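What you see is the complex with one protein chain gone and the rest in place.
Chain lettering (A, B and C) follows the sequence in which the chains are written, and residue indices restart at 1 in each chain.
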Amino acid sequence: MTDSKEKLIAELVNKGLDGDMDAVNACEDRMIRAKAKAMIVKVGKGTAERPPLPEAVSSVVSEVLPKETAPVEVNKNVNQKVKDMVENEFPGSTIDGDDFIQLYPQKWFEIASWLRKEESLFFDSLQCQMGVDIGEENLESRYNLHSMKHDHYVEIRIAVSRSSPKIPSVEQIWRIADWFERETYDMLGIEFVGHRDLRRILLPDDWEGWPLRKDYQEQETYHGIVVPKVKEGWE
Amino acid sequence: MTVDFIYNFLNDLLPGFLGNDLLLILAMLLPFFALFGFITIYGFGVIYAELKVSSFIQDKTGPMGQGYGFHAGKWGLLQPVADGLHLFFKEDIIPATADRPLFILAPFLIFIGMFVGIIAIPFGEAIIISDMNIGIFYILGIGSLAVIALILAGWSSNNKWALYGGMRSAAQIISYEIPAGLSLIVVILLASSLSMQEIISYQSGGIFNWIIFDNPFMPIAFIIFFISALAETNRTPFDLPESESELVAGFVTEYSGARYAFFFLSEYVNMFVISAVAATAFLGGWQSPFPNFLNTPAWSVFWMISKAFFLVFVMIWVRWTVPRLRVDQLMHLCWKVFIPIGLFNIFGVSIWTVLRG
Amino acid sequence: MGIVRGEEMVLNIGPQHPATHGVLRLQVKTDGEVVSQITPYMGYLHRCFEKHCENVTYEQVIPFTDRCDYLSSMSMNFGYVVAMEELMDIKVNERVEHIRVTMAELQRIASHLLCTGVFGLDLGAFTPFLWALRDRERILDLFELTCGARLLYNYMWVGGLSHDIPNGFVESTYEFLDYFEPKVDELENILAHNKILVERSADIGVMPKDVAISYGVTGPNLRASGVNWDLRKNDPYSIYDRFEFNVPVGEGIKGTVGDCWDRFYVRILEIRESVKIIRQALASMPKDGDVHQSLPKKLRPPKGSIYSRTETPRGDLGYYIESDGSPIPYRLKMRSPAFTALSVMDEIGAGWLLSDVLAILGSLDIVLGEIDR
Partner (left out) sequence: MGLLTNKFQDNVIVEKLDKLLSWSRSTSPWFFQFGTACCAIEMMAAAASRHDMMRIGAIPRSSPRQADVMIVAGTVTMKMAIRVKKLYEQMADPKYVIAMGSCATSGGPYWQHGYHVLKGVDIVIPVDVYVPGCPPRPESLIEGMLKLQEQILEERPLTRKMT
C-alpha cells in the first residue's frame, strides 16, 4: 500500500513540476495531495531531488489514475486487430490465420510481455494454455488470453516441430502459466525454454512417453504393475 | 487410610486366619481391583456417552447395535465393549525405526499417571483410598506425568506427525498447569488446607456454601480451571496434539491395538480425574446440594460421581461444538489472559479473606 | 546475534491425509510450526480425461465430465453442453434453459455446503460438516427424483436434457428452499461468527487482487479478493442475464480483503444468491416444451475450435474443443478452476503456521478429480 502511494506521489510531483497542477489538485486523497505539494515546493527550493518517474505502471496505480485508454474494440474477439498490432510492433512474427493469431515461437516471450503491458490490450489473465498434436509433424501450443480490465480475449497459436518442440516459457509473465506449461510438457512433451521448474506434473516422474500425442503407446508395466487391462476371462 | 480400614476390618473378620503380611497385601489389592473395575466400567460408559452425545449433536443416532449376527445389543450398549475387545486382540505393531523401549513404556506410563490420580479423590466422608494432607498437590503433580508419556510417545514413534503431537502437547500441558494451579491456589487460600477432604468439609451445608459461590472471584477461577482442564486433557478446542485434520492422529499415529487402547482410555480417565478435582474444589465434592438432605455415605458417592460426570458431559459437549485453536493462540490465551487474571484473582481473594476476617 | 534458525524439516502432507480433500500431496518445508515453502504434488487421481475424450464420441464425453468435478457434476455438464451448443450453433428451448439453471444453482448450493462444512472440519469443528451434509442430502434427493442418480448425473445433453423434470419437482424444490433458508442462517451462526473460527481464519492467507489475477484464480476465491467478476454477470451464458442476483464480493469484514474468512463467507453469501435465482427460475419456468426438442440425431460439429467458459461453484470452467468434423473430438481440454486455485498455494500459504496452511487449503475449495482430470 505504501509502495503504491509513493509511486503515486512521485507521479503527481512530476506532473506538478511539468506544470500540470490540476492533476495534483484533482487527487482525492488529502494526505497524498499534501505530500505531493510539499515535495513540489521542496524541489522548487532545491532541498529535495525530483523523484524518478515510476517506470512500469502497475495495476494498482492504473486504477487510481485511469488513463484515457479505451479498449481496442467493443467486439470481444479482437484477434484481427491485435494481430495487426503485434505485426506492427514485432515485424515478421505472425503467420496468416483465420480467427486466431499464429506466431513463430522465437519472439513469443517479448510479444507476451508486450501483450501483458500494453495499455490498450492489457491481457492480465491467461485463461487457458494447451497443447495439441496437430499432425503433420507438428505440435501446437495455444494460449487463450483475457483482459479483466477491458474484457476482451484473443487466441494465440504457436506451432513447433515434433522433433524438437521448444517454445519460450511465459511463466514469469502470467504465474499460472507455470502449471499450465508443466501440464503441456507432461502430456505432449513440449519443452518450454526458460521455465524454472519444468517437471512432469500429473504423471509420475519415471513415466515413459507423452500420452496426448496421437502416436502414444501405453507402456506395458509400471513398477511391476500391469498397465493395460488383461482382457482374458471376463469379456 | 482406607487400606488401614480394610486391614482392620479383615483382621477382625478373620483373626489369625492369614498372616499379617498376606492380609496387608489383600487389603491393598481390594481397593486396586475396585478401582480397576470402576475405571473399566467408567471407560465403557464414557466412550458410549461420547459416541451417543456426539451423534445427537450431529443429528444422527450413533451406535444402534444394528449389524449382522449377535450385534452390539440394544441401543448399541455393547459397542464400547466390542471396540475395546477388538483393540486388545489386534496385531501389535512396533515400527522398525521406533525407539523400542520408550515406545513400549509410553502407554503404560500415561495409564499409570491417570490411574494413581484417582486414589486421592474422595467419594465420601470415609470413601477415599488415600486421604493425603497434600491431596490436591499430589493430583496436580501426578497429572503432569502425562506430559512425559506424551513426549515419549511422540518422540519414540519416529514419525513426524507424532513428533509434532508430542511437542505440541508438551508446550500445551505444561503451560496450562499454571493457570490451573493458580485457580486452585485460590481454593486452598479459602479452605486453608491442601487436603481434599478438608476442602470438601469447608463447603458443607448446601449449595450456597460451595466454593464457587463463596465470593465474586470464584466463578472466574472455576472457569479458568475448567478451560485449563480442557487443555490438559487435550480436548477440543485444545486438541492440538492429536488434531485429526492436521496431524492425522498426533502422538498416537503409530500406535495400534492395545497400546492405542491405553492412550484412548487414559484420555477419558484423565477427564474424570480433572472433573473430580473441579467438583471437589468448586462444587462441594461429595456434599449434597441441600443441607442435611441425602447426605448418607452411599448418596455421597452418587453426588460426587454425578458432579464429575456432569463436567465430563460438558467437555464432550464442547468438543463437538467448537473449532480448534491454533498453537500460538493457545499460548496467547494461557500466558496473556489466564495467568494475569489468575494472579489478579489470588490478590482479590486474599484481600477478600482478610476483610472478611 | 541474528535470529537463530533451526534445521528445516520436510513434511509430506498426503497423499493420504484427512485434510487434503483427496489424494493430494503437499510437500512443506517447516521450521518448527512455521511453513516456509509449499510444493504441491498432484496426479494421484490423473484419470486420463483428455485421452478418453479423444477416443469416445461427443455424447460419451458427458459422463466423463461428471466424474471430473464430482462435487458439482451438473455444472460440469452445463459447461460442456454450452460449449458444444455454441460450436454447433444449437438453440435450446426456454424450458430446458430454465431447468438447467435451476439444476446448476441447486448444485452450486450443494457444492458450497460441502465446502463450508469441510472448511469447518479442517479447523476442527466436526458438527457443522455433518449439518451441511444433512442439508446436502435433500438437494441430492431432488436430483435423484429427476435423473435417478445421487452424485454423477449425466443429466444435461447437447441440445436438451436426458429427462424432463418429474411431476412435483417444482413443489418439492419450493419446499426444500423454505426448509433450507433458515438452515443457512444456522450454518452461518455456528461457523462464520464463531469467535474461534474468526480467529483462525481472519487475516490468514491473504490473496491480493493482482496475485489472484496473475495466478488465474477465479470464482469465489477471486471474488473474495475483492474483484467483482462472475461470468454469470460479466459474460452471461444460458439465460442468466434475466435473473436478479448480486455478486458477493469479499469485503474484509473480519480482517483483510481476500483472507480465508472472506473466501469462506463469500460462499455462504453465494448460497443465498443461488436460492434467489432458483426461486426466479422456478417462477418463470414455461409449462410446456419438449426437453428433447433440439436434440440432434448425431453429434458431428463442423471443423473448428471453440473456447467456452462457464461459472461453476469453483470458478471459470473452460472447455477448449477442437473438432475435425468427425463424431469424435480431436482434442478436448478442460481448464479447471481448482487447478489454478491450487497453484496459488505456495504464494499465499508460505510463511504461515502448519495449521494455517491446512485452513488456507480448505478455504480454496479444491477438488482433486478436477485438478488431475
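The rule is short, and it goes like this: a contact is a pair of C-beta atoms (placed from the backbone, for glycine too) under 8 Å apart; a residue touches a chain by one contact, two chains touch by 3 or more.
In this text the structure is predicted, and so the values were computed from the model without any measurement.
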Omitted chain touches shown chains A, B, C
Hidden-chain contact residue, picked from the options A:151, A:197 or A:218: A:218
Would you indicate which residue among B:78, B:106, B:151 or B:227 is in contact with the undisplayed chain? B:78
Touch with the missing chain holds, among C:51, C:163 or C:276, for C:51
Chain C residues touching the omitted chain (full complex): 15-18, 22-23, 43-48, 51-52, 55-56, 63-64, 67, 70-71, 114, 129-131, 133-134, 137, 140, 150-152, 368-369
Can you list, in ascending order, the chain A residues touching the missing chain? 202-204, 207, 211, 216, 218-219, 222-223, 225-230, 234
Chain B residues that touch the omitted chain in the full complex: 51, 55, 58-72, 76, 78-79, 81-83, 85-86, 89-93, 244, 248-249, 252-257, 260
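What we mean here is this: only the chains that are shown with their structure count from here on.
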Where the centre means the average of the CA atoms, what chain is farthest from chain B? A
Nearest chain to the global Cα centroid? C
Rounded Å distance between chain B and chain C, as computed from the means of their C-alpha atoms: 45
Distance from the CA centroid of chain A to that of chain C, rounded to the nearest Å? 25
Touching at least 2 other chains, the residues of chain C are none
Which positions in chain A touch two or more other chains at once? none
Can you list the residues on chain C that touch chain B in the complex? 9, 11, 17-19, 33, 120-127, 130-131, 134, 194, 196-197, 199-200, 353-356, 358
Considering the complex alone, what residue numbers of chain C touch chain A? 42-43, 46, 48, 50-51, 54, 209-211, 213-216, 227, 229, 234-235, 307, 309, 316, 318, 320, 322, 330-331, 333, 335, 339-340, 343-344, 347, 372-373
So in the complex, which bits of chain A are touching chain C? 58-60, 76, 124-128, 130, 132-133, 142, 144, 148, 151, 155, 174-176, 178-179, 187, 200-204, 211-212
